[in-house]
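Here is subunit A:
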Amino acid sequence: MRRYTLSLLWLLSLAGLMLGGCQSIPGPPPLAGQQAAEAPAPEEPVTLVLASHDSFNVSQEVIAQFEEMYNVKFQYLGLGDAGEALNKMILSRDAPLADVFFGVDNTFLSRALQADIFLPYESPLLAKIPDEFKLDPEHRLLPVDHGFVNINADRLWFQEQGIPLPQTLEDLIRPEYRGLLVVQNPATSSPGLAFLLTTVGYFGDPGYLDFWRALRENDVLVTDGWSEAYFEHFTVGSGGTGDRPLVVSYTTSPPADVLFATDGRTEPQNVNINPPRGTFHQIEFVGIVKGTQKLELAQAWVDFMLDRTFQEDIPLQMFVYPVNPDAALPELFVQFAEIPQDPVELPPEQIDANRERWIQAWTDVMRE
Partner candidate 1 sequence: MRRTHPLLYLLYLLPLLFLAAFYFYPLLAIFRISFAPEGRWTLTGIAETVQRPLFWQVLWFTTWQAAASAGLTLVAGLPLAYIFARYEFPGKPLLRALTTLPFVMPTVVVATAFTALVGPSGLLNIWLQALFDLPRPPLRLLGTVWIILLAHVFYNVGVVVRLVGSFWAHLNPHLEEAAAVLGADPARRWWTVTFPLLVPSTVAAGLLVFLFCFTSFGVVLILGGLRYATLEVEIYRQAVSLFNLPVAAFLSLVQILLTFAIMALYTRIQRRASLPLEFRPAQGVARAPRQRGEWLLVSGGLVAGLAFLLAPLLALAWRSFTLGDQGFTLQYYRELAVNRYGSAFFVPPMTAVGNSLLVAAGVVVLGLFLGTASAYLLARPRSRLAALLDPVFLLPLGTSAVTLGFGYIVAMGPWRASLWLVPMAHTLIAAPFVVRALLPALRGLDPRLREAAAVLGASPARVWWTVDVPLLRSAAIVAAVFAFTISLGEFGATLLLSRPDFPTMPVVIYRALGQPGLLNYGKALAMSTLLMAVAAAGIVVIERFRLDAVSEL
Partner candidate 2 sequence: MALLRVRGLRKSFGSQPVLRGVSLDVEAGELVCLLGPSGCGKTTFLRVVAGLEEPDGGTLHFGSQDLAQVPVHRRRFGLMFQDFALFPHLNVYDNVAYGLRMAGWKEAAVRGRVAEMLALVNLEGYAGRTVFELSGGERQRVALARSLAPSPRLLMLDEPLGSLDRTLRERLMVELRAILKEVGVTALYVTHDQQEAFAVADRIAVMHRGEFVQIGTPEAVYARPATPFVARFLGLNNLVPARVPSEHPRQALTPLGTFRLPESAHPGEGLLLIRPEVDPEHLGQEGEAGAIWGRVAALSFRGSDYHMELEVHGEGGQDYRLAFILPTHLGRRGGAWPLQVGTRVRLGIHTDQLVFLEGPTPGGTAG
């Protein structure tokens, strides 16, 4: 009897699997079942597919608004981290995965443009966006959001220890900040790369290597990703069990400390340290994928992303700043996520030309 129960279970789960599989083959939208129950729809909504990195996020109501406006079904595919996502888009250029791709940042901009996988689109909304964000003159990639990689410090820790907050990048190699900083590996982490680029821009090439040597001697901790650095080692992010009061993170991390607090705090425990020319400006772009069958919808989506509704949704969903100045920032961002005035400057072409060499040299120095 048992055996039959077992085999029945197997059969059932197999059947369920197949059903699930059939239902999910792209084409019919996932909610097909629900539709079938209703009266025949006047017009079958088409599906617009957006591919992005795994950190893409947007509000339910914002998506609903877009879907309603254009009678479209919106689908998002996560392609891994930012680097993986772009590479997968390049690899699939002959049979595109999506109509629109979001998530190329300025460190990957040159690679993306060279791969020639995006269609130019001069959105009318570009007019509103400051020129400093428009890094592609042909508008194949349009800026959507931007952020700053900086150093976050545990305000209370420094108060308690009676040590002043570091003010410059050079401060980080001073003995009083020994063993306090956790950074990410630039080979595997996007903020890690941004911070490496910051030091390249600030100290010059090969001066940055001396800085890293000194940093290594000053017991810097390197993790492979942002999550480990922030949640495991950063004293604030780990809820007190970490032992590094300084972390490479974003200027928008302090608001999150209040938004996702558990004790009702109104002021974040981490503060931004934005040393002069010591932050890295990241701009994220969206592009219409070459070979899309839904060019007009794709353009509509790009417009939608640049318009106020989506732009105002950005801060609390993805913890970056909108590029459209019309978009109002949440109060917490205004208060605690001040925008650095002089981020380091490093042109995308230079980044692209040297990224491999810089990472390699950095790795060699850190492994010495």
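On the choice of candidates, all candidates are chains of the complex that A comes from, given by their letters.
Quick note on the criterion: contacts are C-beta pairs under 8 Å (C-beta built on N, C-alpha and C of every residue); 3 or more make two chains touch, one makes a residue touch a chain; residues count from 1.
On a predicted model such as this, the values are computed, not experimentally measured, just so you know.
For subunit A, the touching candidate in this complex is 1, chosen from 1 or 2. Subunit A contributes residues 2-3, 6, 10, 13-14, 16-18, 20-26, 30, 49, 51, 54-55, 57-63, 75-81, 83-84, 87-88, 90-92, 95, 97, 111, 185-188, 193, 221-225, 227-228, 230-233, 237-243, 249-250, 253, 256-257, 259-263, 316-317, 319, 355-356, 359, 363, 366-367 to its touches with candidate 1 in the complex.
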